[in-house]
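Only a single protein chain was left out; the remaining protein chains are all shown in position.
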Amino acid sequence: MFETLALNAPSWSDLRHFVPETVLVVTFLLALMADLFARGRRPAGPFALALGGCLVALAAAVSSLPAGPRSILGDLVVVDGLAGFFRVLFPLIGAITILFSWASGEIMGPRREHKGEFYALVALMAFGMCVMASAADLIMLYLSVELVSLTSYVMAGYMRTSLRSTEASLKYVIFGSVSSGVMLYGLSLLFGLTGETTFVEIRAALLAGRADNFALLVAMVFVLAGLGYKIAAVPFHFWCPDVYEGAPTPVTALFSVGPKAAGFALMIRFFYTTLLSPGGGQAAAGAAAPDGVIVGPADWPLLIAILSVVTMTYGNLVALRQTNVKRLLAYSSIAHVGYLLMGFLMLTAAGLEAILFYLLVYAIMNLGAFLFVIALNNRLGGEEISDYAGLSTRAPWVALMMMVFLLSLTGLPPTAGFIGKMYLFAEVINRHWFWLAVVGALNSVVSLFYYMKIAKAMYFTPGERAPLRLEPLHTAVLILLAAPTLALGVYWTPFKNFVDRAVAGFAGLGG
Amino acid sequence: MTIGLTHYLVLATAVFLTGLSGVLVRRNSLIVLMSIELMLCAGNIVFAAFSRWLGDASGHVFVLMSFAVAAAEAAIGLAILVEIHRLRRSVNLDDLKTLTE
Partner (left out) sequence: MIPACPLAAVSTGMHADFATVLIFILFGVFFGLLALGIARLLRPHNPHPEKLVTYECGELPQGSAWVRFNVRFYLIALFFIVFDVEVIFLYPWAVVFRQLAAAPGLGLLALLEMLLFLAILVVGLAYVWAKGDLDWVKSLTARPAGEEVAGE
């Protein structure tokens, strides 16, 4: 818990607990420098440096487990179980993105310039996401969100001679900056109301009743707008489909899992630390009560519940009408945010475990589905559902792997997605949010229709018959992602334990 | 009449709403980017005013940080605008219709 942490001035020894992040920053700078010396069509130097850096950061993150709880860098950053989990996840996502970008025509094609820059930016984004997961102060919250956003803007517009890519980038910049402006305003009000910038001290000030209720509500809604934009929850999702469709597909794959997971990490830390006080809620009010006591005036879990229902319903219903697979997956990712928000508003350790487990599974299966789109775009030059007609005869194994990802995204057994959804829904029912569980289940049924549209095109629509050979690197990474999607559906105990330990070490939700 | 905290907050709200309405109403993306800067500016005014009022320097630190962020945001936004202008000869938001359902 935070209360046991000593307040400390920054010192160089803090960096010992900040190794993965430091590695990623150094990787970014080195890869950028290496780009200056890269010759030829493929920038091998930046690629190898960025991939190696992500893997070293991953190793450092794993070896630092169990992390924490430790407040470092002048209490701007806290390293605990939650941060420990995400600093394993983000370098992993970064490494996978770098790997499949290497063979992607959209990133490495002849028209592209500054290819080395792309790999450097992935490392920088991984760094930003790690900081988002460990921010413990309003300043760090704002800076880390902005670092990830600014990197995203550049990556979305990476294909700078393409109308679609630059348009996506400009839309992203405008929506992103507006919501960051709204969030900054909310943060400033929060600072004024409590006089503090650290999450823990803000909670202490709120508990002391120093803040005006209405102003606090306004500040919270503004901050939620900024974080909601990061995870693309429904009133703040407008940028999402356009950016996902316009950006190069490897970048879309990264956007659909990385910043989203980082946004959830930050939301969990911010809301569970400032608006929730560790207390015996469970003992006092029966089994259906949350693990903490809500601080502040508003019944904010109900607000999030409404957000969750709107998000998943909108995402699923609009996804039904899509014919472009990237756009379809964009709406489907919005729907998944809705499911994840269900776990978020439970305010329990079990709810958090379900979220983290689902994020892990979601990262694997969604990266897999996007990698399929990339691999086929390289060969077919398109990403409409109709492009996949007859794929089961042209590339049977690839079609089968996509089937696994689709089943997992729907949440059907025997896949990882099923286990993830099972934990989420079990916790929702345990806490007596029955109506929410019903809406969630109905939504899963709706999602079956559009995922199966892709399956139908692959298996039942006749198309070309000539065999299709993918890039060997793409096939390898596809197998690397499809295997855990299946395996986690059958044997998931070690991963569940990993997630449980992360939540047990979370500094915010004290027992 | 003395200039107090309330005046600064009212000023900030006015600046924020000016920026927000600029974003919503104007169609020239250069103007929209400028309006966004106004919104960030409103947050900075609130931070600086509260920082002074509370006697707590962390608000000032926040303002410095958000200056840097705003500059980076403007730089990236403008760079993308330049690129879009090269491709389309227009920076009007209504012309950006390649990505619609």
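Which chain is which? They are A and B, in the order written, and residues in each are numbered from 1.
One rule holds for everything that comes next: a contact is a pair of C-beta atoms (placed from the backbone, for glycine too) under 8 Å apart; a residue touches a chain by one contact, two chains touch by 3 or more.
From a predicted model like this one, the values you see are computed outputs, not experimental measurements.
Considering A:E21, A:D75, A:E106 or A:D387, the position touching the chain not shown turns out to be A:E106 (whole complex).
Only one residue from A:S11, A:N213 or A:S386 touches the chain missing from this view: A:S11. Seen from chain B, the chain kept out of the figure touches residues 1-5, 8, 49, 51-57, 60-61, 64, 67-68, 71-72, 74-75, 78-79, 82, 85-87, 98. Within chain A, the residues in touch with the undisplayed chain are 9-12, 29, 32-33, 35-36, 106, 111, 113-114, 159, 161-165.
Keep this in mind: only the chains that are shown with their structure count from here on.
Mean C-alpha positions place chain A and chain B at a centre distance of 26 Å.
The residues of chain A lying in touch with chain B in their complex are 138-139, 142-143, 146, 150, 153-154, 157, 160-161, 163-164, 166-171, 173-174, 177-178, 180-182, 184-185, 187-189, 191-192, 195, 197, 241-242, 245-246, 321-322, 327. Considering their complex, residues 12, 16, 19-20, 23, 29, 32-33, 36, 39-40, 42-44, 46-47, 49-51, 53-54, 56, 58-59, 61-62, 65-66, 69, 72-73, 76-77, 80-81, 83-84, 87-88, 93, 96, 98-101 of chain B touch chain A.
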